[in-house]
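Remarks on the structure that follows.
Every protein chain but one is kept in place in this view of the complex.
Chains: A and B, in written order; residue numbering restarts at 1 for each.
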Amino acid sequence: AYYEKVGFRGVEEKKSLEILLKENPLDVEKLNTFSQRFPLPSMYRIHVWKVLLGILPPHNDSHSLVGGYRREQYQDVLEALTVMRFIQRATPQTLVYLRMFQLESQLLPRRSETTPPDNKDEDFLSVARAMEEIVEEPVDCYWLIKCFVNQFNNRFGDSIPHLPKSLEYYLSLEEPPLLNYLKITGALAMLPYGLWFRRCFAGCLPESSLQRVWDKVISGSCKILVFVAVEILLLYKIMLMNMSRPEGVVNFLCNMPQENTDAILEDTRPHPPTQHPMGFWTKW
Amino acid sequence: FLEDVKSQAKNQLQASESRYLALRRITQTLQMEMLHLYSQLDTNTLTANRSLSNSGGIE
Partner (left out) sequence: FLEDVKSQAKNQLQASESRYLALRRITQTLQMEMLHLYSQLDTNTLTANRSLSNSGGIE
């Protein structure tokens, strides 16, 4: 009966999203709220992300014009980088995206001075690799990576350093013994915060889960990153509390078995919203 | 309704301007790279001339 209800709800959600998408101009605020509360149906995900990230404007009848501009911009940048020999035929696609992003942000080094990617570049490349799995079309893929990264840094750049503290707080509500254990062993300070909070779980969660986390990030929540991190710690509590060395904990979390992580998102569904401290988290 | 028309126009203009701005960044980068290449070419020519005149001396 539960699954029937979920299935039914899914159909209702899809219908209400379709109604929202027929409006002209689109109500971006409503789309944001929808995306905060429900996972986006996969057939509409890329389109909604493009609207939420401002790649497409709210007016449906502008989409083909603006889409054309976006394509031309992509082609101009790509062509110039090729002529300047920043990229060759064999250059991996994600590195192409990085160079394009750098050129557009005026961060491109001189060709004779290009260095191996630094930490910030590696964060970008991780997000790019994950986006590449989700979005096939290169023009869409590049624009989504670029706007995702820019929006994330603009909106949440100042909050990111505080997320580890926030994680500690929620863990103290949910599972004090685990928090204590992580503190005593020294693992708490070493948790993969960069992977969780700067790369938004890119390369950590499988595509199906990652998309749902990014639905929330794109529609304006960075708290979701903390909640997912807490759920991961809770899911592997027993294993983690049997690891005495903090390096072991970190190593395990950086290479989580991918099958189980899907369960993190599914498991949270049946909680009645009022009894769960994590509000909208239960709407998954 | 008027506001609607205005905001639609504004969004279109912004997208067009973003395309223009990207092109501006491209021309800047192209010019920097070209300056560098020209200086490299000059150095090469200089070296080549020198080695030519050197080998001339030996003959």
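Methods note: a contact is a pair of C-beta atoms (placed from the backbone, for glycine too) under 8 Å apart; a residue touches a chain by one contact, two chains touch by 3 or more.
Keep in mind the model is a prediction, meaning the values are calculated, not measured.
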{"item": "Which of A:Glu23, A:Glu79, A:Glu133 or A:Glu247 contacts the chain that the document leaves out", "value": "A:Glu79"}
{"item": "Missing-partner contacts on subunit A, residue numbers", "value": "76, 79-80, 83-85"}
{"item": "Positions on subunit B where the hidden chain makes contact", "value": "1-2, 5-6, 9, 12-13, 16-17, 19-20, 23-24, 26-27, 30-31, 33-34, 37-38, 40-41, 44-45, 48, 51, 55"}
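Please note the rule applied: only the chains that are shown with their structure count from here on.
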{"item": "Geometric centre distance via CA averages, subunit B-subunit A, whole Å", "value": "34"}
